[in-house]
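Left out: one protein chain. Kept in place: all the others.
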Amino acid sequence: MGAPMAVNLAKRNPVLGFDSNESTRRRMQAEMQVVEHLTDVLSAQIILTMLPNTDSCLSAYLGDKGLLSEAKKDQLFIDCSTIDPTASRRISSECEKCNVKFIDAPVSGGTPGAKAATLTFMAGGSIEALQQAEAILLQMGRRVFHVGPVGSGGAAKLCNNLMASINLVGTSEVMGLGMRLGLKPEVLLRVLNLSSGMNWATESYCPIEGIVDGLPSSDNFEDGFACELMLKDINLAQKVAHEANAPLMLGSITQSLYRLLCERGYSRKDSAIVSAFFTSGKFTSLGGPNSSAGK
Amino acid sequence: MGAPMAVNLAKRNPVLGFDSNESTRRRMQAEMQVVEHLTDVLSAQIILTMLPNTDSCLSAYLGDKGLLSEAKKDQLFIDCSTIDPTASRRISSECEKCNVKFIDAPVSGGTPGAKAATLTFMAGGSIEALQQAEAILLQMGRRVFHVGPVGSGGAAKLCNNLMASINLVGTSEVMGLGMRLGLKPEVLLRVLNLSSGMNWATESYCPIEGIVDGLPSSDNFEDGFACELMLKDINLAQKVAHEANAPLMLGSITQSLYRLLCERGYSRKDSAIVSAFFTSGKFTSLGGPNSSAGK
Amino acid sequence: MGAPMAVNLAKRNPVLGFDSNESTRRRMQAEMQVVEHLTDVLSAQIILTMLPNTDSCLSAYLGDKGLLSEAKKDQLFIDCSTIDPTASRRISSECEKCNVKFIDAPVSGGTPGAKAATLTFMAGGSIEALQQAEAILLQMGRRVFHVGPVGSGGAAKLCNNLMASINLVGTSEVMGLGMRLGLKPEVLLRVLNLSSGMNWATESYCPIEGIVDGLPSSDNFEDGFACELMLKDINLAQKVAHEANAPLMLGSITQSLYRLLCERGYSRKDSAIVSAFFTSGKFTSLGGPNSSAGK
Partner (left out) sequence: MGAPMAVNLAKRNPVLGFDSNESTRRRMQAEMQVVEHLTDVLSAQIILTMLPNTDSCLSAYLGDKGLLSEAKKDQLFIDCSTIDPTASRRISSECEKCNVKFIDAPVSGGTPGAKAATLTFMAGGSIEALQQAEAILLQMGRRVFHVGPVGSGGAAKLCNNLMASINLVGTSEVMGLGMRLGLKPEVLLRVLNLSSGMNWATESYCPIEGIVDGLPSSDNFEDGFACELMLKDINLAQKVAHEANAPLMLGSITQSLYRLLCERGYSRKDSAIVSAFFTSGKFTSLGGPNSSAGK
């Protein structure tokens, strides 16, 4: 996701791009100046990072030849990765020692949002740093929430995605019930969406196969928010819930369902495919017999 | 709820009111003509029923001195009770034998909606019967969904309320997590409500104590949709799920939580009080120690 | 199951057999005297019934040409079916009006136990009736629990089978975890079985494929206690829990898993097949992709 975000920035600003993968770097060269080493980006005043997980983030910032090894006073670091908020706070406190600013600003909106510059940022950090960051972020997205101190951005993102998974699973099981009771799925969806059953999934991400055109659920669950990303976020939410001793009842069940999906070959499919546990269709072998065994 | 609905009807039509409870009948006399026996209402062409549960409904229609014992050809019966859809279909098939029409049209909107004539009806029955009923129903509400054949109205209502309970519990646990992580609840609520975590509870029924003015959750959980009514609907949903062999994962957990609430003295409180399992506040003794024992 | 039980009784007593299915009746003729009509059995002093569900039981006892239509004073009726305890109490109170005795005495041990006369009976009824019944029951089984008044037998059976399903699912998920962590399943099973993780499934009904010889889990999950029977009992347990307002958290999850299994073609397989949700093996397509879709 980092590449399309950088592309949007490069439309209005000089950008130094870096990716640890060489072929990605080569592709980026068409759109911006690309540098050879991570620390080369430190000639800029504002540095954005977008990394796949907590460990890669810790090592990019705190590693031997990491960003903080050569950071200059008053630089602003904006981390858009979705990582453990505890790690964000750890990076932030190292930043303070180096006299540089840090905010965590994970995004929602996925790769399509990154391309279209319609992302939402949930940002945690000092008001001063956030004000400085906002104009930059709005070149890549449409909305910036100031959520609180560093770590809050990630915390809010995890909370939101946990709720999104509950929306998907809840809508799937309720639609599955209604369809078994003989209700037409498009009618039930409309009823839910105008009543107290309404949620993001009934409104704009119907998980049931073939009901709403233009969604991953009508396109073989391709090109959406992958199960493995959903699971990554639920797992992080469960981890911070553990540390905060927060009971997660519905969220723990959604976690198990996404673990099953990822284990059994669906990790790249859109997270709405969780509906296959509750309905019939092309993917019902989810939780179903294989042709020879189940007789 | 039947009384305020009848009052709204009586504003524009001659109405014959009946209630098995004498003092309710007496109160209704100020607003409409009241009759002494159930079957006295059969002098009308259209008969509405609003009863507390499946058994009272079956006996009002099919009992010894029930409505169908003296029904006249072509009368239209509209049952607004929330009952087992199988029972609705049984009543409907008896109606057919008597050559009378029947629709099931349970409502959402609660007593406030009944008073303000802003109810939503989820109606099941023949198109002909539904068309005849619609004008009447719109005198008591704002919206009528034609969901399908008889029984569909109830099925859709149960599906919706099951999803509503998942919205409440999910939002409670996610808000509880966020608050333990140090997020301000009003900020997290706003983030959820503008992202994929959005649902009816984040939008208009925040279950967390004291966040949004004017809701039961800011008024000691008084005067909302009572836990016992929520549990009644979830239990009915679970019953039809059993008959349809539909897996309910999140819904089964919400069912257990509402059973606990009802058993331990909260049956009349608003259903949003389920948040007390996940947060701290005036009602945290829910799931908490009593003063002497927990030391 | 009724037939092998009758065969065991016929070894020591004159027995009049009846089954509503004619071909079953014909097979029974080799072993005992068979009668043509249900009420023909009423020439005996003690009448045992073994029926597949609550409705067939209610109609056998209370139907138009049912047993109680011609019952004679002081006869003893023993119902070994697993049915709703409320129905047992209803039958019992009709029996009282007819001056006949009734006990509910559902069994555990399955068809193998019925053949081998090693069943366990969980019996509810008056002490006098139970004492009279005990000698008869012990011709078909090895143990009779006197659980309480009529209905208690069924209640105890449902509680036990609900716990059995929790034993199976819990053991499956824990073994699945251990195996993913690299533990040898037979070693982990031994550890569990000698520690606080011990339960009926670790001790004598290992649900994991291929670990313990001689069990359905090592024989393609054939010939055990079928998923559909397990689900029938869990559904009944959930129904009485609803009436008693008892929270069932783990039991509700097991219910959903067995609903999935039955819906997707595994209803006749042994209930231990629930392990396929949590482990890898011949049946992992349970919860897994089909060959073409999951890529």
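Going by the order they are written in, the chains are A, B and C; count residues from 1 in each one.
By definition in this document, a contact is a pair of C-beta atoms (placed from the backbone, for glycine too) under 8 Å apart; a residue touches a chain by one contact, two chains touch by 3 or more.
Just so we're clear, the structure is a prediction, and the values are computed from it rather than from any experiment.
**Student:** Thinking of the whole complex, not just what is shown, which of C:R12, C:R26 or C:R143 touches the missing chain?
**Tutor:** C:R143
**Student:** Among C:S81, C:N167, C:S217 or C:N235, single out the residue that touches the unshown chain.
**Tutor:** If we include the chain that is not displayed, C:N167 is the one touching it.
**Student:** Quickly run down the residues of subunit A that touch the omitted chain.
**Tutor:** Residues of subunit A in contact with the hidden chain: 231, 235, 238-239, 241-242, 245-249, 252-253, 255-257, 259-260, 262-263.
**Student:** Counting contacts across the full complex, list the positions on subunit C that touch the omitted chain.
**Tutor:** 85, 108, 120, 122, 143, 145, 147-149, 151-152, 155-156, 158-164, 166-167, 169-171, 173-178, 180-184, 187-188, 190-192, 194-200, 202-203, 205, 237, 240-241, 244-251, 253-254, 257, 277-278
**Student:** List the subunit B residues touching the unshown chain?
**Tutor:** Its contact residues with the unshown chain are 253, 260, 264-266, 277, 282-291, 293-295.
Following the convention adopted for this analysis, only the chains that are shown with their structure count from here on.
**Student:** Report the chain whose CA-based centre is farthest from the CA-based centre of subunit A.
**Tutor:** Greatest centre separation from subunit A goes to chain C.
**Student:** Per the centroid of Cα atoms for each chain, what is the distance between subunit A and subunit C, given in Å?
**Tutor:** 48
**Student:** From the mean C-alpha coordinate of subunit B to that of subunit C, what's the distance rounded to whole Å?
**Tutor:** So the centroids are 37 Å from each other.
**Student:** Out of subunit C, which residues touch more than one other chain, so two or more?
**Tutor:** Touching at least two other chains: 253, 260.
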